[in-house]
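Missing here is one protein chain; the remaining ones are kept as they sit in the complex.
Chains here go by letter, A, B and C, matching the order in which they are written, and residues are numbered from 1 within each.
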Amino acid sequence: MEKPKIALYWCSSCGGCEESVLDLAEDLLDLAESVDVLFWPVAIDMKYHDVEMIPDGGITATLINGAVRMDNQEQMAKILRKKSRLIIAHGSCAHLGGVVGLANFFERRAILNRSFKEVPTVKNSQGVLPGDETKEYRKELGLPHFHNTVKALDQVVEVDYYIPGCPPTPQLIKKALLAILHGGLPLKGSVIAEKKALCYFCSRKESKPDMIEIKRFKRLYEEEWDPARCFLDQGLICLGPATRGGCEERCIKANMPCRGCFGPPDNVADQGAKTLSFLASLFESTDEKELKRLFNSIPDPAGLFYRYGLASSILKGKMIRQ
Amino acid sequence: MKAGIFICECGPNIRDAIDINDIATFARGLEHVVFTASFNLLCSEEGQNLIERDIKKHNLSHVIIAACTPKEHENTFRKVLSKAGLNPFLLQVVNIREQCAWIIKDRVLATQKAKAMIAAAVRRVALHEPLEVKEIQCESDALVVGAGIAGMSAALTLAQKNRKVYLVERLPCIGGKAARFEKVYPHLECASCVLDPLMDEVLHHKHIEIMTYSEIQEVLGSYGNFIIKVKKKAQFVDSKSCIGCGACFAVCPVKVKNEYNEGLDKRKAIYIPYPGALPHIAAIDKEHCIRFQGKECNACQDACPFGSIRYEETDQIKELKVGAIVLATGFDVFDPKRASQFGYGKIRNVYTSLEFERLLSSNGPTGGKILLKNGEPPKRIALIHCVGSRTKKHNEYCSGVCCMYSLKFSYLIKEQLPDSSIIEFYTDFCLPGRESQGFFNNLAGKEGVDFVQVKNIDSVGLTQRQDNILITYKDMHGKRKKLLFNLVVLSVALEAARDAGKLARIFGISQGKDGFFLEEHANIAPVSTSIGGIFIAGCAHGPKDIQSAVTEGQAAAGRIFSQLIPGENLFLEPITAEVNEDSCSGCKTCVSLCPYKALTYDSVKKIVSVNEVLCRGCGVCVAACPSAAIKARNFTDNQIVAEIQGLLQG
Amino acid sequence: MNSFEPQIIAFLCNWCSYECADSVGRAQKEYPSNLKIVRIMCSGRVDPQFILEAFQKGASGVLILGCHLGDCHYKEGNVQAMKRYIFLKQLLPQFGIEKDRLRLDWVSATETEKFTMIVSTMVEDIRQMGPLVARR
Partner (left out) sequence: MKKQISIDPVTRLEGHGKISLFLDDEGNVERAFLQVPDFRGFEKFCEGRAAEEMPTLTQKICGVCPTAHHTASAKALDDLFKVEPPRAARKIRELLYNTFMFEDHLLHFYFLGGPDFIVGLDAPKDKRNFFGVRDTLGVDVARKVIEIRKKARELNAMISGSPLYPVCCLPGGISKPLTEEERICIKELSADFVPFAEYTLKIFANVFLKKKEYFDLMVSDIYHHRTYYMGLVDDNNKVNFYDGKVRVVAPDGKEVVKFTAKNYLKYMQERVEPWSFMKMVYLKNIGWKGFVDGAGSGIYRVGPLARLNASEGMATPLAQIEYTKMFNALGGKPVHYTLAYHWARLIEVLYAAERIQELANDPELTQPKVRSIPDNIEGEGIGVCEAPRGMLLHHYQTDRKAILQKVNLLVATQNNAAALQMSIEKAARSVIKGGNVSDGLLNMVEIAFRAYDPCFACATHIISK
């Protein structure tokens, strides 16, 4: 019988999700036996026109990583949606907008000007920007449009499943692929990872007291910390309670607190708001000044609480200036 | 889903301010809405029948009622839904009267807002879930802790209606402090005439099991089903055969201060607190009895004509199952040593009010005679009010009873020593209620009773002058004055019992900053606590006179009667929190937030669970939960978000 | 700008503030129709997510009213509300939302004057601030 057909594509991404597929190691070879990979720019020489040849629904499943930032990425995502029976958002950027989504704190213009006009290393007296009309080959050399807002994949196409993480663990990718190959996929729209938040799986869980009382939040550079005790109990911000489990506690094992790359658990719309909520309840104080001081001891709260989830959060980013 | 919308015109109230037809047509156009009707007065009998009829006729699955505030008729309409065979919680009431008709004069704007509110209600109700009013079986028996006047009233009231009551008392005898008074105001009745019948009834009531000389060790479970561990301390005397003849204390070689007479005289190591103490049974106090210090002594055993002495007796732990608890653990008095200017404990013949009560008492150390240490009756007596009360230094509150009992003292002194002269030093008089002022007026007339107002009590100082006591004070004009007395009574403040903190921890209830147990709500729930099924009465809750202590005892009993009915189940508030075990990560964020201790961390499952009996559905934990693992029934996240969207986007 | 009519979402607790709104109604005191009320059991139920949802869905201001501190029907629910409010207020500027678009206050069931005052001043303030445009 015919092998399932798989495609991998990246939008605005770093390539880490690709690497985590390679990290399937020997499983990669076995998987390669049981599927046909139709499209995978990082690894094989199939081009866009090869993709257009594929009949609609001709791909069993396409894993798309990266956030949607350029219009050509949106188009490609739509094409692949047509060609694929399943679309799987692969990694934090496709799932939540990821780190790239932090760009939604700024306007398109400011971002372009920054890197192509204002930087001291740049010599650009005419103020040329990529995408400006070229003297020769005007049309042919055009660049795709750079959107004002970074979007998660499901904001431009329907997504069937999500593999979370920056990067996803090879285990989860394997789990997803096997489910695709041999059935046993969960409910449509599921995030393929744990249901419970990281706290539940954390090796330091037992050290977390019923009531944490801290006087302020500490910065990571300020002092060393107990490698076995709950980070929050030591005044270090950890997103563990507001972040979906399944990451194999990679950061915790390295003695570093969680930064939330797996996104919020089911039914939480806004990881940042929930983080704020649970942090607020850590404090006994009821004095407004004191509470302000406490909160202000968090450097860059929005950047921290929304490190990976800004683009898919309730506000999606900074309000647009009129 | 088939939603029906009923619009109430509320007579002219809504009709005149809002375009009823306009919103009806608008509502009819909304998704899920299959039926709309408006009526003059939906809360009327007729209106309710109309709703019931239409629900059935159009077999509606959800109902929106646009009318007055839900706080007025939500329950009325819920009942209507039940009658019509719908779950009562598939209802949303839209408050278009208080929030549109009555506060927006512009008919167009009012109608506009009403539309948005109805749209919001439709979005919201679409997400409503049927809720079941859960019931749990419960014990109707009660535990009363403290056999003082408040505890006894609670116990009796409950027992009279055949409730089994366990009455636990720390001391070997019941009656509390009141039982040691000679007379009580306002009618100067003899205390024992008032209390003895009460104590007798308590003592012999078939539904009351008295456990004296006992202490609470542990409280488990919750409203309706408490499990209590009580330690019955060994008394070493067989309560059945002992008649309290006293043969044993005559022979006992050990003498110790008698705390029941405020240490004014001595008792033996085997003793009965005071003549007439009930139950009238001797007890050996292990601390002082030389036999228990290892010495050879059988004096009491040999002397006992009934062979009631049981040296081998040991402490017993008893487990009780009760549905509710009344804490009536009383008070302690302010220790004047804490206010050195009164020289208490150094200067002879200076007494606290409680000591003086014993001096006056016919079963007290002097058999009721007011005598100085030298055996002479006093001629000049001073009563000082507000000792330890109404001062930031000690207790900011007014104990509320000192004025009255000081006046009582004057009456009783005059009765016994007509020629004596009395001065009451006070700053203000606190004489509330029907009887107090008269009580004062009668006394004020009496010869040899004077009242001296001082600027503040802290300005009063006592010093020993030979056998006499010199009182110096500042009068209202700030002038220093001196007077000489031979006996002084300090009207000390009533304070939270010394062991209040320990009890609060055992029962999991809160204390005020003054140490007294904290009520659930000062005005509308004065005898209940933040923990369901635990009630407070008497001075454990704050300084009180006998009358109020009795009232609270009976009130607490009333609360129990109204909620715990034998054979009937306890109905639980359906709008509570619910933990989704699959999503809870056991991060414990919620645990410390719950004021009712309804959330507990299960260290085996490593997650949190809600005790629905204790939960009141405030939703604080829901907002805090970073995993959205807690659901607030009928106020779920998506219901509220849907409502927000409706209000903003129609 | 002056023609701009802000929408304000108000979260009112069942016991004091919602009761107060009812009293205002009963007293037939007028206040701006811009205020749209969401009834909750306790101000402590207000999840910061609700506030962000309101801003995202077109509210130009959000008001939370609870029982006075110490009078909370649930003892300290309003304290929790206050903590989250203070935290969120500090966060909003990073999202380009002025702090004053979010307001928390305490009203007892009888403080009808205070209620109408809060509402009308807030509507006025926010009318001055102008509309918010959320990303889509």
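What to note about this one:
The rule is simple: a residue touches a chain if its C-beta (ideal position, glycine included) is under 8 Å from a C-beta of that chain, and two chains touch if they have at least 3 such contacts.
This is a predicted model, so every value here is computed, not measured.
Touch, as defined at the top, links the missing chain to these shown chains in the whole complex: A.
Contact with the omitted chain, checked across A:R114, A:H182 or A:R216, is made by A:R114.
Summarising the interface, chain A meets the missing chain with residues 10, 12-20, 22-23, 25-26, 28-29, 32, 41-49, 67, 69-70, 72-73, 98-100, 102-103, 105-106, 110-112, 114-116, 118-124, 128-134, 136-137, 140-141, 143-144, 146, 166-167, 219-224, 227, 250-256, 259, 299-300, 303-304, 307.
Operating definition for what follows: only the chains that are shown with their structure count from here on.
The interface with the greater count of contacting C-beta pairs, when B-C is set against A-B, is B-C. Chain A and chain C, compared by their mean Cα positions, are separated by 34 Å. For the pair chain B and chain C, the distance between mean C-alpha positions equals 35 Å. If each chain is reduced to the centroid of its CA atoms, chain A and chain B end up 55 Å from each other.
Multi-chain contact residues of chain A (touching two or more other chains) are listed as 268-269, 274, 277, 280-281. Multi-chain contact residues of chain C (touching two or more other chains) are listed as 47-49, 53, 80, 84.
Chain contact summary for the complex, chain C toward chain A: residues 47-49, 51-53, 55-56, 69, 79-80, 82-84, 86-88, 90-91, 94-97, 130-136.
Here chain A touches chain B in the complex through residues 195-200, 205, 208-211, 240-242, 245, 264-269, 274-275, 277-278, 280-281, going by the rule given at the top. If you check the complex, the residues on chain C that touch chain B are 7, 9, 14, 18-19, 21-22, 24-26, 28-31, 33, 36-42, 44-50, 53-54, 57-59, 73-77, 80, 84.
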